[in-house]
Structures are given as structure tokens and as C-alpha cells.
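Take a look at this one; I'll ask things after.
Complex shown without one protein chain; remaining protein chains in place.
Each chain gets a letter, A and B, in the order it is written, and its residues are counted from 1.
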Amino acid sequence: MDHAFLGRALILLSIVFAASGAVVGYAGGRRRTEAAHQWTKRLAYSFGGALILANVVMIKALLAHDFAVSYVAQVGSRSTPTHITIVSLWSSLEGSILFWGAVLGIFTVAFVWKEADKHRDMAPYSIATILTIGTFFGFLIAGPANPFLDTPLPIPQDGPGPNPLLQNHILMIVHPPFLYAGYVGMTIPFAMGVAALLRGRLGAGWMRPIRTWMLLPWGFLTAGIVLGGWWAYEVLGWGGYWAWDPVENASFLPWLTASAFLHAAMLQERRGILKGWTLILLLATFCLTILGTFMTRSGVFNSVHSFTQSPIGPTFLVFLAIVMVACTILVAARMHLLTPEGEVRSPVSREAMFVMNNMLFVFFTFLVLVGTVFPLLAEAVRDVKISVGEPYFNRLGVPIAIAIVFLMGIGPALPWGKATDKEALKVLTVPMSVGFSTAILGAIFGVTQPLPALTLFVSGFAGFVALRDMAAPVLVRHNRGGVAWGTAISEAFWRGRRRYGGQIVHLGVAIMAVGIALSSSYQKVAEGVLDAGQTMMVGDYTLRFDGTRQETHPHRRSTIATMTVQKGGKTVGILEPRMNHYRMQMNPIGTPAVRSSFTEDLYLSVMTIDPNGSYVGMRAFVNPAIYWIWIASGIMLLGCIIAAAPSLLFARAPLPAGAAGARA
Amino acid sequence: MSGFDDFPDAAGGGISAKAVLVGLAVVSPLILILALGFGRDPNVMDKPLNGKQAPDFELPRLVDGKLTGLDDLKGKPLVVNFWATWCRPCAQEHPNLVQAARQWGEDVQFVGIVYQDKNEAVNAWLDRNGGKAYPTLIDINAKAAIAYGVYGVPETYFIGADGVIRDKHVGPIPWPVLAEQVRKLRGGAS
Partner (left out) sequence: MRLLLVLMALLVATPVFAQEDRGEQGGEDAELALGPDVESTVGPPAGPVLTGEALDLRTDTLSEVMRCPVCQGLSINDSPSESARNMKRQVRAMIAAGYDDDQVLLYFETAYGEFIRMVPKAKGFNLLVWIIPVVGLLGGLWLVMGTVRRREDVASSGALPPSAKQKPRESEDTLDPFLAQVRAELGAAAASEELDRE
């Protein structure tokens, strides 16, 4: 089977379907005929199907080691394990764009299936917008980033295999799909926003489905970012999880604006204000995903993720420029429909806190963007390479993040509308005390540096507000209404699940803030060269080097150091950090060994190792509260699922029987 | 479910010029700055020492451990090559350097400085890859390399007789480039 030809044909088909679907959609949206609606749907399904099939063909080619396909010749190898071969689909630029196409195809199919018939007035426009973007990516795959080219003769018998870092850890398999789902998924709410602008239907109520379709990629993106940090932590050996690398920042920027959007949309729904702002956030989020893709693939930025400069860079930049200009014109054309219907009555109100929260999110976005692109500007102006690194982002970003967490507490605590100082005091006193207590508790345990202590305060404060908000409706039902606990909980939960979802996410954020603060500020490091049998100390742990052993796989040879870990005189475990020599790579790459517990991680990284086992150079870290970060992200995802899933899975929520009489 | 005709399209209101201007004011600088990045390789480092005095090192020689510095090599233009045995491109370029040393060693002094490597491996490697045509020095803890701004191997520095660094080549040096650089060092004579 000629995989290359089949792949090229499918990509070409996808472009045809996308382009014609876009035309039919936009034209049909204007004329609003049933035929146009149906054809838009059909073409969208076909587009999605073609791209998904193309990916299946590529996976098949990879598994069959068909080196006649250019991409397989680039990243395939007979010595890589099967699951890695599948993963190598997204290990290199061309394949990753093809994978982008698959994810877009899946989202397109899902969106058309769920929403097209529910919103017939909007559907043709939103689908057409998705397909326009799909046409662009189709052209990319068919043109500058074509993985289905024919390998020039002679066809090699074997290939170099994917990057060895992909083969080190399972997280690397999971991180890209989630991140892609987050990135690509932003296309859907963007298209819905564009449809609303084109339709001119910007009144109350159009936000709801957009919010739901934004929650989905937001959740994926959150997971993708956290998985990326977790992978960096477990694999790279420097003991950290975030380095403000340009590509890390690229993933973070749309997350910030998407979070701002979710809040601004709530504000718009309740108060009818900030309509234009909410819309701009929505459009900006998609633009930032394109910017992020540009940053990763253009080769313009100095980053470990980046590729060499290729024609794909300018293509993305031009596309980004066109999208941004088009959005500007669209918004400008509908400005008259974006007049506010309400106002913010007082600075002491939930609305004001929402406004402030949005400003901080957007400022954070701006800050990260400035720091990331400034070296480009400086180099162009001064012809000197400079770096803007971690200290810059931490110095400016950490206070902003703490302020956002603080607002996370004040916002839900204050009522809508206008609150008197007395009322504000009443709702804020207890949470503030909880915050203070948390900080004092931390100080007792040794957290005395100002920023971590402040983080404990705001997280305790905000976390308590979230818990109180979740408990209040349940308590009210049980205490005043005499409802049994179980029914009270399920009723309150089901009726207010979007708010519950949000509060759970807030809880997760509060915990994550504490985890980040503690792990950054209280890390312990120790370095040493040990002969066999020698020990070194780090924190409360004693590490003894007990020799090495070798492990040989087809694609790599590892020298593994056996380290016995003792705490308080007792042996608590054995850790095995490694130094890997990959067949196709010149430099060896180490894999750290991590022993995680709830309170702290013991992290060992090999600096130098004698294959005969006579000595090892080790760097050891004790990282407190790291696991809280991963757990917190799980909590955030749970909240997201609770908020989004029912709307996505069910067309309409059934009323719980007991609440029927309570409806006003 | 919303039907087709429930919501007619909004009445046209014209395009707000102010909004367009604000939008373009935000969009244009960003696109411009990003476009500036093309044509520059972010992984190529600056060469700040070009035109400055070469740092004076004192390193032991491989053959006898005698400390050698710039003073011992002064008077002639200098080609300093940083390399290591674990570096595959270094093996590719070494024959070029050996050839150049044999050809122009009278006028130009060649020196190799071993970077992050072990002595035993060095001797064997030299024998395998073209021989010892010029002195090799051992740089412990990369002190000299740091002073020269070396960030990987191989890197080759071309230093005039006056001790000023004329140029630096990063990566394995092809013969034409090497020949041209040496020609410039010798004052243009071929």
C-alpha cells in the first residue's frame, strides 16, 4: 500500500471539503436554507473524517516501518518499542501538524454533532469559520509541512528514531495530546464567537454555549500544561518544573486569557457589561494559540522545543496577522451592539472584583508576552543577544498571581450589586481569619519567608471561601428545610453544578499556589561524589551509593546507580537514577529518580557515573509539597468536568424530583 | 432550539474607525517584532571577544604537563582549537587542522585545548585521528574555555600576532574556511 500517496490524497480531500464547506457555510448562513445547513454539516464531517483517516494512515505507516514515507524515514526506527512508534506521530514538526489536523477533525465532528442542529442560526457561520481555519492547516500539511512526501531514493532500511527524550517517560506520551486538545479546541469557541459577530446576535444568552465549549479546551490545556511541567520535573533532572521557556510561556498565554474569558463571560451574563471585552478575550485566546504555535515552530525563539527556521514560520505569522486584523474589523463593525446593559455599582461588589480579576489576568498575559518577545526586539535594535529569564518573570509575576488568588477569595465572598462596608466585613471576617491562621500555622512549621507566607494567607482565605460557598446551600437545605444530608448535597450540587465546578477549581488553584510557593522557596540541594558504600546527606535523608548496573535496550544503554535511602536510621527505599546513552545521540542524557510522598519529594539526579560502579556524582534535592501541585491540578480538572460535562453530555438537565416545589 | 428566522441579522451600523485603529495599534507592533526574528538564528551566540585581547591562559601540556601560556606562543599568529574526544564533529575536523599545521606551522602556531575530557582518552584519540601535529593543552574545569566564551565544541579561534582575537568559528571547520582564516592571519600571503 502506498501510504504516502494515500496520505496526500486524504489531505487534499480534506482541503477540498474544508474550503467548500466554508463557502457553503458562509453563503448558507446568509440565505439560511435547510439545504445549506445540511451540506455544511456533511462537508464538515467529511473534512474531519479525512484528517482523522490521514492520521490513521500515518500511524499504520509508522508501525509498518514504511520508510518510503518521508516522515517515517525521519522519525521511524525498527529498534523503538511499539508504543513509542505510535507516539512518534507527533515527535517532529510535520507529524505534529498532521496530528493537529486530527485533533481539529475530532473537535469539528464533535461540535457539528452536538451543536449544529441546536443553533441553526449560528451553526453555518461557526462551522464555516472552523473550516476556514481547517483549510489553512490543510494547506500547511499539504505544503510546507508535508509528512507524506516520498522519501528520495534509495529508501533507507532503518531510521534514526524519534527524539530520545520521548522514550524516557510515559508523561511524554500523554502531554502532547492533552496540550493539542487544549490548543486546537480553542478553535471551537472562537468560531462560535465569530459566528455571533457575523450574525450580529450579541444579546443576552449567547454566551452560555460558548462558555461550555471554552471549558472543554481550557480543561485540556490545564492538564497539558501541568503534564508538561510534571514531565520536565520527572525527566530533565534539574529538579524544577517550570523555567519560563518561550514555549512554556506560549502554552500559558492562552490559558490566562481563557480563564479571564470564563470570568468575564459570567460578568456579561449577569450584568450585561464588558460585552466587547469578553468578545475580545475570546478572539484573543485563539490568536494566542496561533501565536503559541508560531513561537514553537518558527525557529525564531531560543528554546529547547523549537525547530530550525523553516518556511512554516512566515506562513504562521501571516495567518496570525490576517486573523487578528479580521477580528479587529469584525469587532469594529459590531461595536454598536456591544453597549453595556448594566453597570458596576460599587467597588465593593462581586462585579468590581471580576473586573479587577480580568485586568490582572490580562496584565499577566501582557507581562509574559513582553518578557518573551523583548529579546527579539532588543536584538533587532541593538544587535546584541540578551535573555529575559526566570528572575524577571518571577519578580513581576508572583505578586500578580498572589493578587489573583486573593481576588479568588474576595470575589465569591462579596455579593452582586452594592454591598455596604458592614456587609463586606461580615462576609470577609471569617475567611480572613482562616487565611491568617493558615499563615501562622505555616510559620510554626517554618514558613517564614514573606512571599510563601503571603501565599498561605491568600490560599487559606480563598480556599475557605470556596468551601463555604459549597457548604452553604447544603447546610441551608438541611437545617432550614429539613432535607436529609444526602438529598441536600445532591440537590444543591445538581442545581448549582456550574458554580460548584467553579468553586472546586478555585480550591484546586489555592492548593496549587501553596504547592508552588513551598516547593520553590524551601528546596534543599546537596551535591557529592560518592565511592561505593559512601553516603551523603540531604535534608533528613541519608543516601548510600550501592553500585551500578547496566541495562541494554535496542535503542539505548543505561547505567543505573543504586542508591539506598535512609531516614531516621531506617531504610525507607531504594532509588535508581540513570544515565542513558542513546544509540543515535552523541550526548548521554540522565533520568532522575524521584521518591514522592505527600509532604515532600526526594529527587536524585546523576551527574557523573562510572560504568564499573566505583563512583557516582550525584545531585540530590528535597522538594517540599510537590505532590500538592499534581493533586491540585486533578482537583481543577474535576471542577472543570463538573462544570462542563452535564451541558456537553445532556441536552437538558432533568429537575430533581424533590426540588420541584421549591422553584419560585 | 432556535429556528432560522427567530433572530434576524442585526442592522448594519458601520465600522467603528476608532476600534479599528486601536486594534491595529495593538496588532501591528506584535507582528512587527515577531517578523524581526526572521533571519536571525536564536541559537547562534554573539562573539563579544572578536577584536579584543585573547585571554592569557596557563595550561598543562598533554605530553609533559609543562604549563604553557600565550607568552610561550607569542610572536606568531595563533589558531586555538577547543575540542574533546566525545565530540564527533571534532573527529571530522581534526584532519583539516593537522593538514593546516603541517602546511603553515612555520608562520602560524596551532594549539589544541582539550575541553571536558580525560587525559588517557586524548592520546588514543589523537593517534587515531591524524596524529599530533601541534601542542595539546588540558583545560581543567574549563577555566580557559570560559574565559574564551566557549559554549560547545568544536570552536576555533584565530588570534593575530598582537594577541587580538580576529575571529571565531563555531562548529567543525571546513578546509576552505580554515585555509582562508589562516591566510588572513598570515597577512594575506597564500
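Basically, a contact is a pair of C-beta atoms (placed from the backbone, for glycine too) under 8 Å apart; a residue touches a chain by one contact, two chains touch by 3 or more.
All figures in this text were calculated on a predicted structure; none of them were measured in a lab.
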Contacts of the hidden chain among displayed chains: A, B
Residue touching the undisplayed chain, where the options are A:His65, A:Arg495 or A:Arg595: A:Arg495
From A:Ile589, A:Leu602 or A:Ile629, residue that would touch the chain that is not displayed: A:Ile589
Of A:Gly481, A:Pro554 or A:Gly634, the residue in touch with the unshown chain: A:Gly481
Contact partner of the left-out chain, one of A:His37, A:Arg120, A:His175 or A:His506: A:His175
Absent-chain interface as seen on chain A, which is shown: 90-93, 95-96, 162-163, 165-166, 175-176, 179, 204, 208, 228, 236-240, 243-247, 251, 270-274, 296, 299, 302-308, 341-347, 351-352, 355-356, 359-360, 362-363, 366-367, 370-371, 374, 377-378, 381-382, 384-392, 396, 415-420, 423, 426-427, 472-473, 476-477, 480-481, 492, 495-499, 529, 579, 586-592, 605-609, 617, 619, 646-647, 652-653, 659, 662-664
Contacts of chain B with the absent chain, listed as residue ranges: 41, 43-49, 52, 55-58, 84, 86-90, 115-119, 138-149, 151-155, 170-172
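Convention: only the chains that are shown with their structure count from here on.
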Distance from chain B to chain A - Cα centre to Cα centre, in angstrom: 37
List of chain B residues in touch with chain A within their complex: 1-7, 9-11, 13-20, 23-24, 27, 30-31, 33-38, 40-43, 45-46, 86-88
For the chain A and chain B complex, residues of the former touching the latter: 32, 117-122, 199-202, 291, 294, 298-303, 306, 309, 313-314, 317, 320-321, 324-325, 327-329, 331-337, 369, 373, 376-377, 379-380, 384-385, 586-587
